[in-house]
Structures are given as C-alpha cells and as structure tokens.
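The complex is shown incomplete by one protein chain, all other protein chains being positioned as in the whole.
Lettered A, B, C and D in written order, each chain numbered from 1.
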Amino acid sequence: MEFLHAMTIGPIVEIIEYPTFFMEVLIGGLLTGVMYSLVALGFVLIFKASGVFNFAQGAMVLFAALTFVGLMEHGLPMWAALIATVAVMIALAYAIERLVLGKLVNQEPIILFMATLGIAFFLDGFGQTIWGSDVKPLDVGIPSDAIDVGGVLINWFDITAAVVAGLMVAVLAIFFQKTRIGRALRAVADDHQAALSVGIPLKTIWMVVWSVAGIVGLVAGVMWGSKLGVQFTLSLIALKALPVLMIGGFTSIPGAIIGGLIVGAGEKVAEVFWGPAVGGAIEDWFAYMLAMAFLVFRPQGLFGDKIIERV
Amino acid sequence: MFYREAGQFKTNYAKDQGIFPILQDRIWIYFVLVVAFVIIPVFGTDYFLGSIMLPFLVLSLAAIGLNILTGYAGQLSLGTGGFMACGAFAAYKLSTGFPDMNIIIVFLLSGGITAFVGVMFGIPSLRIKGFYLAVATLAAQFFLLWLFNRVPWFTNYSDSGVISAPPRAIFGDFFITGPDATHLSKYLFVVTFVILFALAAKNITRSGTGRNWMAIRDMDIAAEIIGIRAMQTKLSAFAVSSFYCGVAGALWAFLYSGSVEPLSFDVNRSFQILFMIIIGGLGSIMGSFLGAAFIMVLPILISSLPGMLGLSIPVDVISHVEFMIMGALIIFFLIVEPHGLARLWTVAKEKLRLWPFPH
Amino acid sequence: PVQADEQYMPLLVYRSGPYAPGGIPYANGLVDYFKYVNAQGGVNGVKLTWEECDTGYNTARGVECYERIKIKDGKKGAVVMPLSTGITYALIERAAKDGIVIHSMGYGRTAASDGTVFPLVFTAPATYWSQATAITKYIGSEVGGMDKLKGKKISLVYHDSAYGKEPINTFIALSKKYGFKFTKHPVAHPGLEQKATWLTIGRKIRPDYVVMWGWGVMNSTAIKEAAAVKFPMDRFIGNWWAASENDTRPPGKASIGYKAASFYVPGNFTKLHADILKGLYGGDKAAALKNNWGEVLYNRGMVNGAIIIEAMKVAQKKFGNRSVNGTEIAYGFENMDMTEERFAELGMKDFMKSIKLSCADHEGTSPLIITQWDGNTWKPVSDWIMPDHAMVRPMYKEAAMKYAKEKGITPRKCM
Amino acid sequence: MSDTGNTLLSVNNIEVIYDHVILVLKGVSLEVPEGGIVALLGANGAGKTTTLKAVSNLLGAERGDVTKGSIEYMGDQIDKLTPSELVKRGVIQVMEGRHCFEHLTVEENLMTGAYTRTDGRAAIEESLEKVFHYFPRLRERSTSLAGYTSGGEQQMVAIGRALMANPKMILLDEPSMGLAPQLVEEIFEIVHRLNKKEGVSILLAEQNAMVGLRYADYGYILENGRVVMDGDGESLRSNEDVKEFYLGLESGERKSFRDVKHYRRRKRWLS
Partner (left out) sequence: MARPEAGDVILKVENISLSFGGVKALSDISFEAREHQLTAIIGPNGAGKSSMLNCIQGFYHPQEGTITYRGIVRKPEKSHEAARNGIARTFQNIALFKGMSTLDNIMTGRNTKMKSNVFLDALYLGPSLKQELEHREKAEQIIEFLEINSIRKTPVGRLPYGLQKRVELGRALAAEPDVLLLDEPMAGMNIEEKEDMCRFVLDVNEEFGTTIVLIEHDMGVVMDISDHVVVLDYGKKLADGAPDEVRNNQDVIDAYLGVAHD
C-alpha cells in the first residue's frame, strides 16, 4: 500500500506542492539532456553519413579532450591547443579512412560497427599511452556558479552547454539538408556501392564526416571535461547518449537535441520523484525504458528516417 | 587436396543430414574431443584450467546463446550481461533456497527462468529492429542489474550485495563448486556441459526451428509471407538464447568466479560477448568458440607475454599496448574476413579443397 | 652458491581503465616502499621481489591476475592485496585454499575481520563499518555531542557496488542508535551524472551532513554537483577512498572545504618520505611528484607496504630470518603490535596510530582522523577518533557466522 | 570494328577473382570504340556485371580483384583510379538491380548523379529537366522517397541519375530488367539518341539480346567468364546459335514458350 502510494499519488502531490522544486529538476534535467545531445550528435553524424554505428565515438570524445588538455599542460596556449587538436582529429579521420573504413566498403553495418570497436580499443590504449591515465582538470573559463531565478537554481555552465549544442545542431542540420555534400553523405549511408558508382568520392566523404565527428567530439569532450576533469571514464558517457539516439532517431540531427531533452528531463524527474520509492539509481534504465517505449510506437525514433519495408 | 569430399557418397538423407557429413570434419572433431577430455586435463596446469579454460568455456556458452539470437535469428542484443546475471542470481536463490536440489537441475532451472525473462524483454523486438533493438535491449541490461543490486532478497540480504556459491557436488564427493572443488573437476564439468549444449545448439540451428530463425534474420518480411510466424520465432530465439546465457551466468558465478556482484555482468560483459560472436562469426557455433578465444584469451596472452618472455614492461604500458593490439587485430581480421574467424576457417578449407591449384 | 633468499609479492594493481587515477598512486606508493626496503638491504636480508598484474579494477580480470601471478618461478606469494572490494570477495575462498593471506586494507569484506572464520584475511587498520561509526562520531562532535544527533539528517551517497553498499547496514544501525534520520542515494557506476541525486539531496532533503562512499570519477562529480546545489562543503564528508587529490582537483575551487576520513595524516612530512625521496629520486622532489610521491593514495600504498613488511618481520622473529609463507605471515599479522613508537622507528612519526591484532581480531583498534581540502592540500581537522568497536564487533560476528554457515566452515578456536 | 574510329575503352585479357578464391573472369578482352554501342551478352552468371564493375572499379566494394590484364580508357590505364575519378573523366555505371538511395527522394537521387559536376547550377538544372523529359513518370514521383517507388520507377531513377553526370561513356547493366516493353523501347531510344546526338559511348550488358543487338554496333558473347563469340550486331543476329540461344528464334520464327522442349541442344562453341 505504502509502496503504491509512493509510486502513484506521492510524487504527484509532491510535484504540486513544491512546484519550484519540480521546475528545478525539470530544468536541470533538460540542461543535462543537452549535454548528452552533444555526445549523441557525433553518433548521428557518422550514422547519417555512412550508416556506421560508431562505437568509437566515446573514445573519440576522450581522445580529443585528452589531446586538448595534454597540449595545454605542455604549455600551449588554449587557442593553439585547440587548433592543434582539430588538426589531430582530422589526421585521425584520415587514418581511420585509410586503414579501416576504406577497406571495408560495402560491408554490413554490424561489421562496420565491429570495426569501430577496434578503433575504440586502439584509441583508448593509444590515448592513455601518450597522455597517461591521470585525471587532468580542464578549465576553459566557463563560469560554473549557479544563479537563482525565482527560487530555481540554474548553472551557468549548463546554459553555456545548451547554447553550444544548439548552435552546433543548427549548423549541422543546415549542412546536411541543404548542401550538395550533405546530400551525398546521406546517399552514402543508404548504399555505399551506388554512391561510388555515381562518383561520390567515398574516401573524401568519410574523411569529412569523421573529421566533423571528431570536432564535435572535441566540443563534447571539452564540455564534459570541464565538468568532470579529463580522464578515461569520459569515454563512457557514450552510454548516456544511446537512449538519446533511440528517441531522436539515429539519423536526425535535431532529433539528437530533442531526444536529449526528453531523456534528460525524463530521467531526472523519474529519479527524483519516483526513484526513492524503489531505492534510487533508476535513471540509467529509466532512460532506456523510456526510449524503448518511444520506439514501440515509432520504430525509427521520433525523427529518424523511415524504415522502408517493401517486397 | 587434403580436404576433399569427393568420393564420400551418401546413400541416404539421414547420413547426409549428419552433423559432420565429411570424414575430415569427423576426424577433426574426434581430435578436439581428445584434446578436451584427455590432453588438457592431463597436461593443463591449474592456472590454465581454472583461469583460461573455465572462463573461456563459460563465455563460449554465452556466446553461443547470443549467436543464436543475433547470428541466427538476427536480433541484435546487448542484454547478454543482464541475462547472465539473471541466471547467476536465479541459481543462487535456487541453490540456497533448496539446498538438496542437484546443482545440474539448479543450472537448468535458472536457465529456464532466464528464458522467461528473455522472452519478456524480447517482446519489443516485434516492432524494433537493428541497432535500435540493440540499444533497446540495453534496457534489459540496465534494469536487470539494477534489480539485483537494489532488491536485497536476491542476495539473501547480504551486506554488500555479493553472492557466493555454496559448495555443491554433482554426485557423492565430486564437488564442482565451493572450496573443495578442484580446478580439474570444475573444468571437466564445464567442458562436458558446454560441449553438450553446443551440440544441442547445433542441432537446433540445423533443424526447422533454426531455419525459421535464419529466415527471419535474412529477410523478415519474406519469412512472414512464406508462413513463418514472426512473433513465435523471434520469441523462441529469445527464449533459447536467454536460456544459454542464463546457464552461462550461473556457471560463471558458481564455477568460475565463486562469488559475484551484479557489476560482473555489466554492460561491458554484453559488449564483450557481442564482440565474440562478430569476430568469431555470426551464425556459427564454432565461431562462438573462436570468438571467445579471441576476445577473452588473446588479451590475457598479450598481457602475460612480456612476463613469459622475461621482459619487464610496466603493467600500464602492457595494458595500453594490449588495448592497442586488440584494436588493431580486430580491424585486421575484419579486413581479412568480415564474416569472422569461422568463415576464415571455411575459406581455408575451400583452399585446401582446391589445393594445389589456386582457384 | 646458495641463491639469495627472496620474498615474492604478487601485486594486483590497476594502472589502466576507468579507475586508474586512483590505482596509479597507490601502486606507486607500494612499489616505492618495496624498493626502499630493498635499498635498505631487504627484510632482515631477504630481498623483496614482486610482479604486478593490471586488474583494471575488474573482478574477473582480477581473479585471472591472481591465478596468474600468485606463483612465480616456483615462489608462491605469501600475501596479496586485491585492491578492490569486488576482487577481495572473489579471492577470499581461493586464497584460503592456496594458503595465501589477503590483506584488504580499508576495503573488502568487513566480516572477514573475524579471525575465527577467516584465518587468512586481515582488514587492519580499519573497516568500512568502523569508519562509518567514526564519521558519525565526528559529526556528533561537530554538532555538539552525540545526543545532538537526534533529529538530524545524514545522507549517504554511495557507489552502487559491493564496495559502496558495505556501510549501509552500519549507518542504519547508527541512525537507530542515535536517532538521526538516514537516507541513502546510490550512484550507478561510473557516476558521471548525479544531477538528480544532488537535486534530491541538496534541494529536497537538505540534510545536515552528507557522507560519501565513492570511487573514481564519481567523487569529483559529486563535489561539483554538490557545489552546484550550494551544499556546504564542510558538511560533506567522504570516506578514505573519496579523500584524494584526484577527487578535489578537477572541481577546482568548488571543493575547498570538502572533508574526508583517513587512517593516517595526509602530507609528505615524514622521515620515510624524505628517505624515499632521497633514496629513490635522488632528492628531486619534482621527479618524485610525477610519481605521486606524498599524495594521499601514494601514502596509502606506502603504509600498506609498511604494514605487510612489519607482519613479515614479526613472522621472521618466530620462523627465522628468511622468506615466509602465507600461514607464517598470518602469524606475523596476528602477533603484530605496531605502536606509535614502532611507526616512528619506521620513519613514520606522527603519521598513524597503533595497530595491534590478534587471532580473533584481524582489524585492530586504530583510530581515524578527518581531513579537509584547503584548495591545495589535505589538512587534518580533527583529533584521532576511535571507531565504535563495541558496536561493530558483534555485527562482524553475526555476518561471519552467517558466512560460515553458508559455506559449511567450522570457526576455529582462538585462545 | 564498325564505322567509328578511335578505341575509347579497351579491356585486355582481364581475370577477376572474388574473395581470393572464386575465379569469375578468365581472360576477357573487349573494345568500345568512341561513339559506339557495344553489347555484352551472356547467360546468368557469365560475368557481364563483373566485367562492367571491373571497368568502373567497383569491384573493390565486393571483395573482388582484377588479378591479370589491363583496362585502358582513352589510352590511359584506369585500373588504379577511384570510381569517382572515373566519373569525373566521364565513365559512369548504371548498376544492375537499381541501387537507388532509398531514403532520398527521387529528385535528390537524381541530383546525387551531378555530384562530380562543376559546370554550375544552371547546367545541372538543365540536365534535370532533360531527365524529367525523358522520364515523365519521375517528375510525378519526384518528391517521394525512392525506396517506395515501384521496381520500374527505380530503374528509371538509376538511369536518370547516371545521365545527370553528363557522361562520355555509360556502362549500362541490364537496363531493361523489369521494365515494361514500351519503356524498354523508350530507354533504348534514349540510349540511341544519347549515342548519336551527344556522342556518348555505351557498354551494355543485357539479357534481352533481341533489343540489345538491335541497337548495338558490336557485340560480345560471354560464357563462363570467357568471350566465346564477337561480331557486329548484324552478324551476331544472323548467327544460328545466337538465334537459338539468345533470340529464341527457330528457323526465323519465334518459338512459343508454351512449346519449349524438355531437352536441349548443346551450344556448338562449347563442344
């Protein structure tokens, strides 16, 4: 009985009774969701442009952030480190194309997925070999104090993240929908061989996409890194991005943001108001369950490309 | 030249339907059996039996389970860890709740319980496909682990949520769990168990059930149109697969680790098993073993190699290099043969068949 | 020519993976101490040799590591430090069978402090349960007496694993005893996201004190999030695994004032530190710092080494100045009496209080201290606090008996 | 060779192996003159597609490899070029089995064909108009996802897409497959017109020998990875074997499919 109450009426009453607290949780959740979106974006980019589910995205986030702080620790000024890191990510994209993807053209998605796993392994080892496994604090000057808006605490840091993510989504969405390269990218995702046959240079395309994904990874890495310090664990935030992808759809850039908002708000509200009744720490599976519920109604996510079923 | 089926005629379908219709394959299998039951037990050290063979076999079993679901029925899943945990905890509850129950029955029942749970989580697969499904099965992974972590009943209210296997013998004094069980007895039990189950899996996959799975995998719409019931088929794949994973989880907890916390079956385990079947070969029982060897044994080999060679390389360097080599090897093998080690093996056989001619 | 006697130490460490930032300084401290001992001529002439194996803080890998390195070149290790609660749980049975001692210093299975059921496991100088009582005592002293705890609110934020769950039952018992309100908040591995947790704690429950049983990235994230909800740092107390520079540096100035428990005084002020610096690094502080010299977790490795070597020396007194095996070093542990003077002799004056163990008591009665981060270093801010052993000992007994029953072990008799 | 002069494409004795073990082409040579239409005929699995892919360098994507021989286009070795570079040089392949980009609309599909072009938006628009003019059905369906269009519509998209590249040479793989008879005629008319008016050379792999040979200047017959016969369109059409096996004619008359016999004469060139 008590349990039922805690699951049903209790949380509702609480929400109504303390609306500011609810708002705080909601806003906090939405802003956290945006942070997830930053990571999810990298996945979407690569999936949309090559049909590859890039398991290495987390590793790329980590690697980019590590390189960035590592260079700063070696005395480079921030802007120089940033440029150098971008260069490194482009070089990485080049290497990945040359050594891995270029040799696996036209393979099934799961094989490419596995190959990106190989990349992830390699990057994890490589990054740590070069930069070590210590925690590296990162401060790029984003203010982290909280401001009080009508009794609701909002963090400057989160707001910055939201703005950054919003900008990136806008730019990338336009790039994909409106430009020639964007169209070519989507073509590649559908059919590697046909794309080759009409003269789309797969190599260049993949280079571009992986570079962009690397740079998006760098942004995500810098944001998360300034939040948590740069360390190995950073690669695990990829797991938080997956339900976002599911809800938004693997192929939709705006979907990554909206999915992030839904996941963030959903999991935080659930954790805060429903979690205590069942012992807490429900946010992880809650995000996935929520995503699954969405998928049952829309198997391609909210904004994902239609799954074409024809005979 | 060495590998020719020419001249081996089958006079009836029953013979042609045999598991290993070709003589060379049969010889190879006898060889494997001799190695498994004679050579390894006689010459294997405790370390080799207990720390290489045991986990290798148990994970192979889990890989077979996942291969049934993903490789044969085409349902990509990342819930393996959760299902293994389910098996482990079910076995723990059963064996502590009914101390007199034979441990083999316990394992089979915990597999059955996991099969049920698997079917529950398989239901969304009727709508959700591909990578979406893979990510959706993570819901099972996280939920199950959370459940075992959160509900103290599953761990008999232990302080830290760790379960540990009670000592059990399969008959008389032949202990396979607990402090009195030797590595050898554990090994013999597991190897028998795994071989029997691999055989069963092979049988299922080459019969009607297996064909239905593969049909759904290769083209689900067409499969339905030719009369295969998608729901039944997918759910049966989830059931059988989870059964295998559940049993593997129970074996892992009881025979290999001896004591586990839910974290032993976290999402990394799920990924690990998935990697095994991809690198080993989707839709191949033998590939499950090869993949398990590759993903589980190889890193150990890489990391103990410097020690064996007497080189003193700092462990962190070894770990990092281990990661890098694993990554590179995965990519290398995929480029050489995207369809896994099992296919590499078949291609090699095909070459042998043509030998000494190149084509 | 007789081959020189050597004492082999299998070392389960982790220098890679998500928890590497914590594992590295510990391992460095431990190994530095061994090197230092060897430089001093070994343990009564017995040189130490060791082999590291990287567990990655992963239980399965840890077990494999243990099996791989427990014996090397025919020499079996006498003692192993699993350095993870999960691995400790998994090794207790194996090591007992192999006759190898487990020294889980400040982690592991608390109930194993009962020497009658776990003859080969040692938890000295203190367990999580003891630590929980000591932290509660500290809070009591902060609020003006244990009786003032009544009606107060204490929340526990914990790593959702065997490790993090260990102190829960103790806290529940404590809350009953002192009448404070206790809430617990699990954080799932690895703990990158804790906003919900901290909104609940900081904005809803608003406890008087928060205690944290965290590890790895979870700690710094918690500090950052606590600051974001403006929870006062000086009422936020970590356990000794949430007490290092790794946890306080990434959040920057947000972590100033954060407190944590310890069983030794932080800092690099001891003679031993100086000797290591001189002996191993040629007195170059810069070089040594790169190896985490003097950091909190480095010191933990160092002191762990010291305790083991002390146990070995005690054993040598009885069995002769040679390498010892598991049961012999177990004898050494059980008859250990590391007084403050003894620590001073070892170059660790004012570093730690005494450790004295017995056949039945494998934990000892060492007091703890609360430390605080001032933005640059950790500083002690309390007196030595004796855990409430009277309260936890019966709990050990009960848990150990339950284990013995499950496993069919007959507890041995201790004189 | 027929009327036109220079050799545009020449394939010299190539061998192709799939997966390192399956030998498919066992020494195929052929030539396409500038401004000519050359047909490649042959049964299923003879290696027509493989030959075309070898030329357009798409084999890599199928784990196939040209292990012997050489391929020259306008006098240059082109074995090492990427498909994209080839398209830039004016060689484009229409793949067998449609291969549309399912998630792109029909119009977007067509636009991808213009990827390598650098002659400006207006010129591309013009080509698009031209394609819509050839295939009015595509204009009607221009905004729907290609994945939902019918088989024949997809085939039109595939051909139209290649036209968008403004090619000098098209490798056409079974253009008639799945198309209605009227449309087959139309397509071949279009091909013919491209060839005559715009001087596009065509290498055509076709099962429908009847139409194929009608439009081709020259033909090769491929069996089991070898060229077994070649000649100009007319001479092939009058060859007895070709008549029987590829045109379905028996003593000048088309046999009825209802009366097909249950035994078969061996092909003369195989014996």
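Going forward, a contact is a pair of C-beta atoms (placed from the backbone, for glycine too) under 8 Å apart; a residue touches a chain by one contact, two chains touch by 3 or more.
Note that the structure is predicted; figures quoted are calculated from it, not measured.
Participant: The chain left out here touches which displayed chains?
Facilitator: Listed by label, the shown chains it touches are A, B, D.
Participant: Which candidate, B:A88, B:V135, B:I176 or B:A223, sits in contact with the chain we can't see?
Facilitator: B:A223
Participant: With respect to the chain omitted from the figure, which of D:L30, D:A61 or D:M156 is a touching residue?
Facilitator: D:M156
Participant: Using the document's definition of touch, tell me which of D:G27, D:G231 or D:G248 contacts the absent chain.
Facilitator: D:G248
Participant: Of B:I163, B:V240 or B:M276, which sits in contact with the chain we cannot see?
Facilitator: That would be B:V240, which touches the missing chain.
Participant: Write the list of chain D residues that the hidden chain touches.
Facilitator: 22, 41-45, 96-97, 137, 141, 144, 148-153, 155-156, 174, 177-186, 207-209, 245-248, 254-258, 260, 262
Participant: Over the whole complex, note the residues of chain B touching the chain we left out.
Facilitator: Residues touching the hidden chain, for chain B, are 13-14, 17, 200-201, 203-204, 206-212, 214-215, 217-219, 221-230, 236, 239-240, 283.
Participant: Name, in rising order, the residues on chain A that touch the hidden chain in the full complex.
Facilitator: Counting over the whole complex, chain A touches the hidden chain at residues 311.
The rule we apply is simple: only the chains that are shown with their structure count from here on.
Participant: Just give me the whole-number Å value for how far the CA centre of chain A lies from that of chain C.
Facilitator: Chain centroid spacing, chain A to chain C, equals 36 Å.
Participant: Measure off the straight-line distance from the CA centroid of chain A to the CA centroid of chain D, and report it in whole Å.
Facilitator: That gives a centre separation of 44 Å.
Participant: Centroid from C-alpha atoms only, then distance chain A to chain B, rounded to Å. What do you get?
Facilitator: 31
Participant: Enumerate the residues of chain C that touch no fewer than two other chains.
Facilitator: In chain C, 15-17, 20, 24, 160, 186, 188 touch at least two other chains.
Participant: Find every residue in chain A that makes contact with two or more other chains and list them.
Facilitator: Counting only residues that touch two or more other chains, chain A contributes 128, 133, 279-281, 284.
Participant: Please output the residues of chain C touching chain B within their complex, sorted ascending.
Facilitator: On the chain C side, the touching residues are 13, 15-17, 20, 24, 51-54, 56, 59-60, 63-64, 67-69, 85-86, 89-90, 92-94, 96-97, 109-111, 160-163, 165-166, 168-169, 186, 188-189, 399, 406-408.
Participant: Using the touch definition from the top, list the residues of chain A that touch chain D in their complex.
Facilitator: Per the touch definition, chain A meets chain D at residues 105-106, 180, 183-184, 186-187, 189-204, 251, 305-306, 308, 310.
Participant: Residues of chain C touching chain A in their complex?
Facilitator: Spelled out, the residues of chain C in touch with chain A are 15-18, 20-21, 24, 160, 184-188, 190, 192-193, 195-197, 199-200, 203-204, 216-217, 220-221, 224, 227-230, 246, 249-252, 254.
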